[in-house]
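For reference, the structure is listed below as structure tokens.
The complex appears here minus one protein chain, its other protein chains still in place.
The block that comes next holds chain A.
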């Protein structure tokens, strides 16, 4: 098997002291960020990107650090879900349903341990899925010409709102806004300045890292400021007992079929565009409820109700890396942010990444396996440590988040102008979240706008200005069809699905997964 041989090479890359250390740091930070309500995988990774960049880490090292944070956050989200009934991040929402009742019954430790194992199983299987599926997808992607790529970008935007999207008009608005921001600066093909209005700082365009950190991290600070003093944001005491932290063999054996089924489902949800980890955990929970909940114990502290969403969301997190690495088109918020890191390092993801930088890809995948083991080790015996982190009140944490964001951006450019632009994006992010406009399409637009335009213009140059070239191949017709279906379906089914997922805890919601 090619994939296995490449993976072995990957382990050779990942098993250096420096990379192991970075994976360890990433896993630790990720778990902390996931556990803290308000900081999720996407803003956690967003804050770290400028830092990884200014520290001069190479592409492999930087990606190992950041994907460890990503995986770690998926583990960490469950801690506050179980102990405080507050999801640490959006994908962990479903874990509150059975996790918190378990904690109230004094079985919090058991729930934490079991969900740790479930997270491990989900992430482990999904990483294997990544090993085998990504190279296959690369083969398909090599058939893509500029017209197909353009259609693929359209597909990504059309489906990004997700099946559970509330308002497709707002999702489209967000995408167009992001693309519009990407247009600022000198046009790469003809060299004329666009939308810069004579401001020299704008000739280079708006740095997407500045936009991402502002939209994701600073807006969170404003949300906290707005809700100051309300019960849901103040650090709550973990009133419920933790109990034993070691999972019993019997319990794990009982949940194994659940974990295997939901891992598969979660992985598929992660790979598909527009689904992501939140939907993965939701689908996993509802499927298990239908399949095994004969006594009606789901929702009252059933261990399987804890295992299902955790295996599902971790598997979805792994699955979401497949389109990001193989096609260069991310399907979720955090993978969009990871893509930003690659672009900042001048590495273009997509099929060429696998041939030109196999060390980055396979080193990264190997690091995911290693990180996953570290996370299992960290999250079961040491979970008490993370529980203590939850007691840091947001009033101290949030200023730190803001200041670290400033440090990262200032470190890249040393420019006051960029800091001001970041504050503007922070306010914009807050406003958009209040108005229920999703932020992920904005980010993706800023990131991919120039690539999307370049592919359109390349396709048109090849066809000498004939617009029908965009729909000329069966592959691109297929992509356009999926885009249209993916955009229209949520308008029809979104309401039903949302009603089932239940009211979200806070209306602005966590940013995304």
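What we mean here is this: a residue touches a chain if its C-beta (ideal position, glycine included) is under 8 Å from a C-beta of that chain, and two chains touch if they have at least 3 such contacts; residues count from 1.
As a convention for this text, contacts and distances are computed from a predicted model.
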**Q.** Chain left out of the displayed complex - its UniProt protein name, from "Biopolymer transport protein ExbD", "Sulfate adenylyltransferase subunit 2", "Cytochrome c-type biogenesis protein" or "Tripartite tricarboxylate transporter TctB family protein"
**A.** "Tripartite tricarboxylate transporter TctB family protein"
Q) Thinking of the whole complex, not just what is shown, which of A:124, A:224, A:282 or A:298 touches the missing chain? A) A:224
Q.
For the chain not shown, which residue from A:189, A:248, A:355 or A:481 touches it across the whole complex?
A. A:189
**Q.** Given A:58, A:384 or A:411, the one touching the chain that is not displayed
**A.** A:411
Q: Kindly state which of the options A:266, A:280, A:426 or A:490 is in contact with the chain not pictured.
A: A:426
Q. Which residues does chain A use to touch the chain missing from this display?
A. 51, 54-55, 166-167, 169-170, 172-173, 175-177, 179-180, 183, 187, 189-195, 218, 221-222, 224-226, 228-229, 394-396, 398-400, 402-404, 406-407, 410-411, 414, 416, 419-420, 422-423, 426-427, 430, 434-436, 453, 456-457, 460-461, 464-465, 507
